[in-house]
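Yeah, one chain of the complex is gone here, protein chain that is, but the others are all in their spots.
Chain nomenclature is as follows: A and B, assigned in order of appearance, with residue numbering initiated at 1 for each chain independently.
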Amino acid sequence: MSLAVAPPVADARLRLGLRAGLGIFVLLLGIMPLLNLLPVTHPLHVSDFLVSVTGKWICYAILALSLDLAWGYAGILSLGHGAFFALGGYAMGMHLMRLIGPRGVYGHPVLPDFMVFLGYQELPWYWLGFDSFPFAMLMVLLVPGMLALIVGFLSFRSRITGVYLSILTQAMTFALMLAFFRNDMGFGGNNGFTDFKELLGFALNTSAARAGLFYASLVALVLSFLICLRLTRSKYGRVLTAIRDAESRVRFLGYNTTSHKLFAFVLSAMLAGLAGALYVPQVGIINPGEFSPANSIEAVIWVAVGGRGTLVGAVLGAFTVNGLKTWLTSAAPDLWLFVLGALFVAVTLFLPKGLIGLIKGRVQ
Amino acid sequence: MSEGRRLYLDGVSVVFDGFRALNNLSLIVEPGELRSVIGPNGAGKTTMMDVITGKTRPTAGKVLFGETDLTRMDEAGIANLGIGRKFQKPTMFDALTVFENLELALKAPRGPIACLRWKLNGEARTRIEQTMAEIGLTERAQDLAGILSHGQRQWLEIGMLLMQDPELLLVDEPVAGMTDSETEHTAALLVRIAGRRSVVVVEHDLEFVRALGRRVTVLCDGSVLSEGSIDHVQNDQRVIEVYLGR
């Protein structure tokens, strides 16, 4: 399981080049909503569709970063990161539902439509507080974080690793999906949440709100990247890589690997939750389908395609695969699942270090 | 020397699926002592180290370090008590450089937050550089551990053990794959360490054991067969039969 064996100097220069590329990329993303304001006839005009779809991809890139932290650095192949993403999304969705207030179809002052429909008399206790934005944001991080803490603590303490952990996390998201499909969970069952009206006083259907969410996601991406960078560049990052490659040896050096992995896993889950929270107001809906195990494993392939164990790779992979998906699902819908399946096979067999590995190979 | 802790194994047995890898083994290593352990393949030498470092739980018996019961602790806890180990098959982190491997081993707070805050100060850097000089890897500081030769890996792991600054060093076959002069160097190093620290060395190379020149324990079939000076055990009839041959 050794990663790139390259002279560190060339490596550093390459890393610098990749960072510069990323910086330019972020700048390009940053001017997209501005170009959207240009008249439609202008050659540099960017369509509404492209802006909104890019906003989604930015959230996916944050999810990819979080997954890369767990898998690429700490060696925890989570097949349940979609669950953390969805939980963050649901926390945000609850806030948005509360903000609808009396504007719902049934016009109830407090209860969301689906609760009126299901005959709720009052808000369930776990919905309290979600009308406050700071509280909701706290939950966006805390709920996925707590779940990761519990699942991670139990698993890491019992030294469950490798595919066992992967299957366990997959079972986790599957169980959550089944649970959220139930109406009496109080999360809207099948249909989840939709018909959001506003956020922080801005009507969501205005282009200003959309641009705002876009920038918020972009800032979150940059911040997440910097956090991950700080983490992985530190001695803590090196401990994580050491755990990934030879966990028991790290223990004999006196490191409590359970707490190190737990720290990374919980942080990673929180980032995934943040990504989900930014995603939901942009797509305008959240339902239990987000918990589907296939979603989580698709996120894994973004990281694999970009190159795991490199932060730039995770971002690159998220944009590449999702770009391909958006293009193919409209150009040749039947083909997409083949291509996605083939990507899994090709990356694992021929491109274990992903696109970044390919670029590195070229440079040297 | 009285402030050091002694290692105390009493009646330790380890059973794997009915097979007794350790059989009522008792052993005491005094603070500051340098002890050699020899014995045929499968005698249980590595298993003994596994038991001391928490990798394997004994089926029966007591393992104490000072007053602390080691059988109740996990590997990390035991390592933090001040027991360091070098493995028979050198193991380190191939994706990290020589320098980084030593940095990870360096005695310092081990928690996630502490690691995140960690800054390599001048003192730590000097210690790492001194150790690299000692193990002859100064030139390779920035090379990945994965590309080192077997002998260099042995040295790197010894270096990592030194960085931990443990009170008790468990060294499993340190000189396998080393040249004669390197073997001498290692012997001298271990002798120098002993006195301040306790050291237990497992080795098949009798010349090396002779060079250490201290008390020798012969293990066979999971228990102590003979104990004494190298000359004493080499003339012990039973040891000759099962181990030395001739």
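Everything that follows uses one rule, which is that contacts are C-beta pairs under 8 Å (C-beta built on N, C-alpha and C of every residue); 3 or more make two chains touch, one makes a residue touch a chain.
Note that in this section contacts and distances are computed from a predicted model.
For the chain of the complex excluded from view, the name given in UniProt is "Urea ABC transporter permease subunit UrtB" [choices: "Fructose dehydrogenase large subunit", "Sulfate reduction electron transfer complex DsrMKJOP subunit DsrJ", "Urea ABC transporter permease subunit UrtB" or "Nitrate reductase gamma subunit"].
Interface note: of A:42, A:103 or A:182, the residue touching the hidden chain in the full complex is A:182.
Set against the missing chain, the residues A:22, A:100, A:142 or A:160 yield one that touches it, A:160. Contact with the chain not shown here comes from a single listed residue; of A:67, A:172, A:271 or A:286, that residue is A:172. One chain of the complex is left out; on chain A, the residues touching it are 1, 77, 151, 154-155, 157-160, 162-164, 166-168, 170-172, 174-175, 178-179, 181-182, 293, 297, 300-301, 304, 334, 337-338, 340-345, 347-349, 352.
Note that only the chains that are shown with their structure count from here on.
Distance between chain A and chain B, defined via averaged C-alpha coordinates, is recorded as 45 Å.
Chain A contributes residues 1-3, 5, 8, 230-231, 234-236, 238-239, 241-242, 245-246, 248-257, 259-260, 263-264 to its touches with chain B in the complex.
Residue ranges of chain B in contact with chain A, taken from their complex: 53, 55, 74-77, 79-80, 85, 87, 91-97, 100, 103-105, 110-113, 115-118, 142, 144, 146-147, 160, 164.
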